[in-house]
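Only one protein chain is missing from this complex, and each of the others stays in its spot.
Letters A and B name the chains as they come in the text, with residue numbers starting at 1 for each one.
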Amino acid sequence: MMPSSVELYPVNNFIGDIVRSIFPQPAAAVINGLLALLSLMALVGSLGAVLIFLERKVSAHFQLRFGPMRVGPHGLLQPLADGIKAIFKEIIKPAGADTFIFFLAPLLPVSAAFLVLAVIPFDHHLQVADPAGGVLYVLGVSGLSILGILLAGWASNNKYSLLGAMRSGAQMVSFEISIALLMLLVVMLSGTASLRGIVLAQEGTIFDWWIFKLPFLGILAFIMYLVASTAELNRTPFDIAEAESELTGGFATEYSGISFAMFFLGEFVNMFVAACLVTTFFLGGFHAPLLGLPLLDPLLKLIPGFLWFFAKAFLIVFLYMWFRWTFPRVRVDQLMYLEWRIMLPASLILLMLSGLFVAQGWVG
Amino acid sequence: MKATATKENVLEFVSRYVHKTVSGFYTLTKGMDITIKYFFNPKSAITQEYPENRETLKMFDRFRGHLHMPHDENGRNACTACGICEKACPNGTISVLATKDLAGKKVLGKYIYRLSQCTFCGLCVEACPFGAITLGKNFELAVYDRNELTWVLNKPENTSQGAC
């Protein structure tokens, strides 16, 4: 059962091949692993900057503003300036706060994002690891980000933070169930729990993606997954854990400087990770959106898979932003109502129906 | 009979449930339609890039900025040191210090204006019977030192010229 090191790090793209050709096997695996780690770090860092810039610009254009315009052309260097500011700001620890947990908490959401990114198949040969139970791994690890929020709220010694953390805890317990059920649906359709396997199962035209392949139910599942993942991400309309207008800053009230920036980074990278998962589960991952047209399809296929992947993921990210800058926030009990009275029964019914579809062979 | 009644109720419940969910979803898409329209229309942005547009930024004619005493090309102003503005001011912003010229006539010595106390109500300008003071267009009035907020509005040459 022990997977060999090659399976653990399937960096069998050309960089991996070069490393393997130079170094003997155990060293090559370690070096490849380190390279993968470095590339993930670079990805998280650059994604944070890109997403924060995007959010500021997108929100600005939704709100009849220009957004950052001063640092660099059209404010392109603004994330850099923000980062430098955050690093040099004083970190304030409130009296009575639990020091260790207070400083541990901001690290957890980022590490959760980091860990999930390791199993995302960006392209055929662009994936750090592809465990057989990838979906289970994603479910388990993504809980870390909300653990960070819970710990932050508890350790801050602030009632607003505590309220935010309590809300976040309730939110996590509820929406994880829907997410898990919808993931199960995808796993059932694909016949595998490996994320790469799920993407490969959607090979073909755009109508082979799970969102379209399952007649009507696919779109429904996609929408429900979007809603549930928005709730998981603590974004408006489900940002009750932060809820500026009610709890000032929620769990992040007492954080400042780089420890707040870590929360901020974690939030944004997690948004991208959630978008990646949506892309993987429903939108055919790195597959080009082939329409079955003999002239257009070869052209679309020319574009490398990871570009398609990022394009789809950023489209989903844009959707998240669109939600955030349009909707008011729901109340905490309404959130529970949405999950337990609407989402959970609906996802159960959806699961049963698609099970029927699979059993009858109606899919595809 | 009873069974059918409950069955209808269940159907009703399901239809209401589905209707509420779907119509609720529809209301959400309507809102999203509005925001996306503005998103793809960058010209709808209404904010101004303030310090950059200083040249083109024009205040309205009646804009009430700081108090200002216009002087003609000879450096004379229309103030007669009557002190009506001083009385009209609700906040004690203005002090009109009068002196006497060589002929013994009362003239303006110093027109002291304390910007730190001014509420820009414009009552002084309204009260002035000679039109000697106006409200300026400058709104960038912040300074680093509190003392710089006390201004002498009349030009000192005025008294010397009046004396000659």
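Keep this in mind: contacts are C-beta pairs under 8 Å (C-beta built on N, C-alpha and C of every residue); 3 or more make two chains touch, one makes a residue touch a chain.
By our rule, contacts and distances are computed from a predicted model.
J.: Looking at UniProt, which of "Molybdenum ABC transporter ATP-binding protein", "NADH-quinone oxidoreductase subunit D", "Thiazole synthase" or "Probable glycine dehydrogenase (decarboxylating) subunit 1" names the chain we cannot see?
T.: "NADH-quinone oxidoreductase subunit D"
J.: Which displayed chains make contact with the chain that has been left out?
T.: A, B
J.: Which of these, A:39, A:111, A:157 or A:248, touches the one chain of the complex that we don't see?
T.: A:248
J.: Any idea which of B:35, B:99 or B:117 touches the chain not displayed?
T.: The missing chain is touched by B:35.
J.: For a quick check of understanding: of B:9, B:41, B:119 or B:150, which residue touches the chain that isn't displayed?
T.: B:119
J.: For subunit A, enumerate the residues touching the unshown chain of the complex.
T.: So the residues of subunit A touching the unseen chain are 59, 62-65, 159-160, 163, 166-167, 236-237, 239-240, 243-248, 325-334.
J.: With the missing chain put back, which residues of subunit B would touch it? List them for me.
T.: Residues of subunit B in touch with the missing chain: 23-25, 27-28, 30-31, 33-35, 46, 60-64, 84, 88, 90, 119-123, 126-127, 135.
In this text, only the chains that are shown with their structure count from here on.
J.: For subunit A versus subunit B, what separation do you get between their C-alpha means, in angstrom?
T.: Taking the mean C-alpha position of each chain, the two centres sit 46 Å apart.
J.: Mind pulling up the subunit A residues that touch subunit B in the complex?
T.: 58, 60-66, 69, 322-323, 325-327, 342
J.: Quick one: in the complex, what on subunit B touches subunit A?
T.: Spelled out, the residues of subunit B in touch with subunit A are 17, 21, 28, 31-32, 34-36, 38-39, 42, 44-47, 49.
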